[in-house]
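Since the structure comes first, as structure tokens, the remarks are kept for the end.
Left out: one protein chain. Kept in place: all the others.
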Amino acid sequence: MSDTLTIAGKQFSSRLFLGTGKYASPEQTLAALEASGTEMVTVAIRRLDLDNPNARTELDYIDWSRYTVLPNTAGCKTVDEALLTARLGRSVTGSNWVKLEVIPDPKYLLPDPIGTLRAAEQLIAEGFVVLPYIHADPVLAKHLEEAGCATVMPLGSAIGSGQGILTLDEIKIIIENAKVPVVVDAGIGAPSDAALAMEVGADAVLVNTAVAKSQDPPLMAAAMKLGVEAGRAAHLAGRIDRKPYASASSPTEGVAQAAPIARA
Amino acid sequence: MSDTLTIAGKQFSSRLFLGTGKYASPEQTLAALEASGTEMVTVAIRRLDLDNPNARTELDYIDWSRYTVLPNTAGCKTVDEALLTARLGRSVTGSNWVKLEVIPDPKYLLPDPIGTLRAAEQLIAEGFVVLPYIHADPVLAKHLEEAGCATVMPLGSAIGSGQGILTLDEIKIIIENAKVPVVVDAGIGAPSDAALAMEVGADAVLVNTAVAKSQDPPLMAAAMKLGVEAGRAAHLAGRIDRKPYASASSPTEGVAQAAPIARA
Amino acid sequence: MSDTLTIAGKQFSSRLFLGTGKYASPEQTLAALEASGTEMVTVAIRRLDLDNPNARTELDYIDWSRYTVLPNTAGCKTVDEALLTARLGRSVTGSNWVKLEVIPDPKYLLPDPIGTLRAAEQLIAEGFVVLPYIHADPVLAKHLEEAGCATVMPLGSAIGSGQGILTLDEIKIIIENAKVPVVVDAGIGAPSDAALAMEVGADAVLVNTAVAKSQDPPLMAAAMKLGVEAGRAAHLAGRIDRKPYASASSPTEGVAQAAPIARA
Amino acid sequence: MSDTLTIAGKQFSSRLFLGTGKYASPEQTLAALEASGTEMVTVAIRRLDLDNPNARTELDYIDWSRYTVLPNTAGCKTVDEALLTARLGRSVTGSNWVKLEVIPDPKYLLPDPIGTLRAAEQLIAEGFVVLPYIHADPVLAKHLEEAGCATVMPLGSAIGSGQGILTLDEIKIIIENAKVPVVVDAGIGAPSDAALAMEVGADAVLVNTAVAKSQDPPLMAAAMKLGVEAGRAAHLAGRIDRKPYASASSPTEGVAQAAPIARA
Amino acid sequence: MTLRITVNGKDREIEAEVALPDFLRAHDINPRLVAVAINGEVIPKDQYAGITVRDGDALEIVRMVGGGAS
Amino acid sequence: MTLRITVNGKDREIEAEVALPDFLRAHDINPRLVAVAINGEVIPKDQYAGITVRDGDALEIVRMVGGGAS
Amino acid sequence: MTLRITVNGKDREIEAEVALPDFLRAHDINPRLVAVAINGEVIPKDQYAGITVRDGDALEIVRMVGGGAS
Partner (left out) sequence: MTLRITVNGKDREIEAEVALPDFLRAHDINPRLVAVAINGEVIPKDQYAGITVRDGDALEIVRMVGGGAS
């Protein structure tokens, strides 16, 4: 079955996007990327250590010809920080795509709806392809879509919390109304979470911590790949409705009777 | 990775068991079995229609050399009905395995803990390999294990309801204490449910309605296969803990600053 | 509104039953009982300390003329222990009522469905009024009712866990089918849990840890009283259905318009 | 215990705010207001029917000397509609308080974070006391607080849905960070929902549909009053933590033993 | 020649310009129970006397009704 | 004089006692595909030949059908 | 020669057989506040007077304590 996802004219056959943070080693990063089958990899932008300008990072080991690089503005607390980091990310990666994050609060890492919209409008005016990370707010998602964002990326639960999709109802509404791809970002802790997001019609999911901090990142990456494919297939296959009552899957008639009615 | 499940000395490489009820056609049944990769298929035992004794059913089309047949006592309301149906099932299938169900209530189809244990003890004494369908009651599961059952099969939610795993906490306790394989039966509505059951350590899941009544049974069967594999791999890979707070997956230091401190 | 609960012919105007364990002092016990408005108090039966046979306990301070005493078999792991403790409880309290617990597992404190039924049948034969503590298993509840129990007491979640009513669906089924009062026992952590149980039709709730281990037991006891009354009143008042969609509570027409259609 | 709520310098001893929509009759409205003990009542602003300018409404029967009237902008889809309706509401009621709603979507009735903030800033500049209805977005709540709103009113679930508090985690974060009172609005279906909101520290709740559309509005209003009081008292009393395991409320030692160790 | 205005979104015709209080009285409207906006501007109650309804004006005349949320 | 039996809960009449294999053949039933209980006792397949259907017997003749759970 | 009994699981020795009420009094136990089982049989309160504690007896003497659930 050909089932490609298109974002800003670019096609993806994998619906699992991967982050590159928190891995124990470059080897694990590469093995996880490989096992995940991902085609889209997000990276952060940070100051160079001038005392050690050529220190290699896991990213130096990645064959970038195989992945679409998605620079993000992770760590940016204000619109100005996000704008500068997005522009720097475009310069260093050569890509005009950006995963936009404006996150003032360090404890819960929840995105700023006002600042995110303002930054998105500015970056779109500068020719960026903007994928904004947002709270699962259907009206905000619509604002961002109308501003010209390439996707919306609602959160399932707090970043790195592994609590899964606590915002399922809102995400369903976002999907129902969206004209751009919906990518569920943040909170996914296991393949069942990824599958659930895909089952309700998400176009893709982005995962980082759940793979990087698992006991076996390459195996968990493979598990996430399977979970995303399972959820996507189930979405296309049309799941049964949830029913409050039971419903037998065997014929209700014709059970053999031990004690026949006695006869005169 | 070799990861086989052993029940009563028999090995299975697929951890997805399939029911054969409710399909729209024999073709769909066969295609779903094929796509699911299952090795264990459960069937019901019913009175022959004497007016039409040679009517073919979907089951006549199945190549039984490829599957372990698991006769069940679905539809049995009492211990006596279950015992007779189990014995008839052994005679007609030639297998001494039985998925034991004693279900007095037709509305919610919840199993009888007392009757199920009594029937299990009797059937085990008769040499059956008993896989009992039970409420997710850890103490009852322990009783059945001690009685000699080959597995325990706790329900996730009401049969055919597609409500998923509403009994997750109890199932975790059953898995923690069980010395026999734990197979989650009933309630699974989508691959995310199957994956979740496997992630917490279930040894297998049994699915029927969610596949048979989906819009595309063969595709949903393939989705369930992926979901079970995803959940099993995630269980082996060791998922991250759920955390009440957020945790950044990018370095928290080193974000570029637009406004340097002014200088005299 | 006269709304009395009748158990085994005895009438109660309070639907909150209280346990007497875990309080920091006799004063707190008395103040909590007072604030709760309870009329039914459960107590445990334990070996006397022969080295200190007249040590006073909180129970010595209670005016038993104000409360129905309900001896329980807490701590009993087997049927035999439960039977002996029930008989000793009857002898020491002079009451033939017993809250029956048969709980083999010390970690999760989950009741034994098989042992509980067996003990209930024996105690009923001996003239006891039996209130059995059980897992929220509707078929088991029906067995106990048919055995002649005066109530069934399904758990909301693990004893002392404060996790609330995790078994709501099963409790609704128990209530739908029961001909005896249903008392939700165990797991209640806050008044919202007690109210929820009452809203779905429970006849009463039993609380201990949530009051005794709160920061202010008398105030929490008063809160539980209000929660039980709130839930009972809501049950009688007939709550609205849960709807997947929104529904305005204001007229949808007639909003004033700032910009009238311009005219030539 | 004196426990008053202060909003914009005004004190309230009742923490239950009531809406006036959807009642079957003026009598029911009055009886529900009476039974609820509320001191704050919200009303909508709509065009007068010029063909019937003196038709009496339920509101004409209310003794407004007993309640703080809170005009709302329900039904306003845009900032301009909300501004005009707020100003008209001030003129007709003589109160400069307003429950601000900017809700573009008629199906899910979810508020517009961008429009709500813009309208709030304008109305505050005009001297209004603004109580904004918002999605449970902690960052948005902080923006509105900083803009000078008198409270924030996050939703529990969709308006009139009766689904309860689906946004509990976000509401806890809002409460943790807020310097203004937090009033949970929308979604409350039963007293257990109201109690839960109060238990986690909400300062008040607003209810309309759950009372007006219940089978017995005055009784449900009384139930809501009890639920709010129960939740508030529990919040002050300090509830126990939720624990994953059980914890006995009776002494674990000293159970009488039926079978003493045999002796030679 | 008649004047054309809109009131609560409906077109109406009046014979001549009229003071707002007279307009309300003519329509049997109790000023205490309503609020009035003309062409988007809310008229303070103490200024009704000085306000004249003119050709082309768009009036909004509202009252309180039962309601809790959208 | 005819004999009365029940098969799968329905009363039937037969002319005379009959060996189980003959009874099945007469009803066009393939023994391989069914199981048989008489008066609550399941008859092992290898003993069909020795079994006679007698007056008053209650037969249950079953087969496999599609089904997963109650 | 002394008699050996167990009380609440602990071995004890007594000089001679003793009536239950005397045994309780000797241990400063208020019969009203306890229940007693001997060798697994609960002794009704009105029969204490007739009961003698004998060699090898296992006594359980219990009271009410605060408790709600296991």
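Here the chain labels run A, B, C, D, E, F and G in written order, and each chain numbers its own residues starting at 1.
Here, a contact is a pair of C-beta atoms (placed from the backbone, for glycine too) under 8 Å apart; a residue touches a chain by one contact, two chains touch by 3 or more.
The structure displayed is predicted, hence computed values, not measured ones.
*Asks:* Just one of A:39, A:185 or A:203 touches the chain that is missing; which is it?
*Replies:* Checking each option in A:39, A:185 or A:203, the one touching the absent chain turns out to be A:185.
*Asks:* Looking at A:7, A:84, A:117 or A:165, which residue reaches the missing chain?
*Replies:* Hidden-chain contact among the options goes to A:84.
*Asks:* Could you list which residues of subunit B touch the chain missing from the display?
*Replies:* Missing-chain contacts on subunit B: residues 246, 248-251, 254, 256-261, 263.
*Asks:* Tell me which stretches of subunit A touch the chain missing from the display.
*Replies:* So the residues of subunit A touching the missing chain come out as 18-23, 29, 42-48, 50, 53-54, 57-59, 69, 71-72, 74-76, 84-85, 87-93, 101, 103, 109, 133, 159-160, 185-186, 206-209, 212.
The rule is short, and it goes like this: only the chains that are shown with their structure count from here on.
*Asks:* In contact with subunit C and with subunit G at once: which chains are those? Just list them.
*Replies:* D
*Asks:* Name the chain whose C-alpha centroid is farthest from the C-alpha centroid of subunit B.
*Replies:* Farthest chain from subunit B, going by C-alpha centroids: E.
*Asks:* Would you kindly tell me how far, in whole Å, the mean C-alpha position of subunit G lies from that of subunit E?
*Replies:* 94
*Asks:* Any idea how many Å lie between the Cα centroids of subunit A and subunit G?
*Replies:* Between these chains, centre-to-centre, one finds 70 Å.
*Asks:* Rounded to the nearest whole Å, what is the centre-to-centre distance of subunit A and subunit C, using the mean of the C-alpha atoms as each centre?
*Replies:* The mean C-alpha positions of subunit A and subunit C differ by 44 Å.
*Asks:* At which residue positions does subunit C touch at least two other chains?
*Replies:* Residues 19, 21-22, 44-47, 72, 74-76, 84-85, 88, 108-110, 159-160, 208-209, 212, 246, 248-251, 254, 256-259 of subunit C each touch two or more of the other chains.
*Asks:* Name the residues of subunit E that each touch 2 or more other chains.
*Replies:* As it turns out, subunit E has residues touching two or more other chains at 8-9, 37, 40, 60, 62, 65-70.
*Asks:* Which chain pairs here would you call touching?
*Replies:* Pairs of chains that touch one another: A-B, A-D, A-F, B-C, B-F, C-D, C-E, C-G, D-E, D-G.
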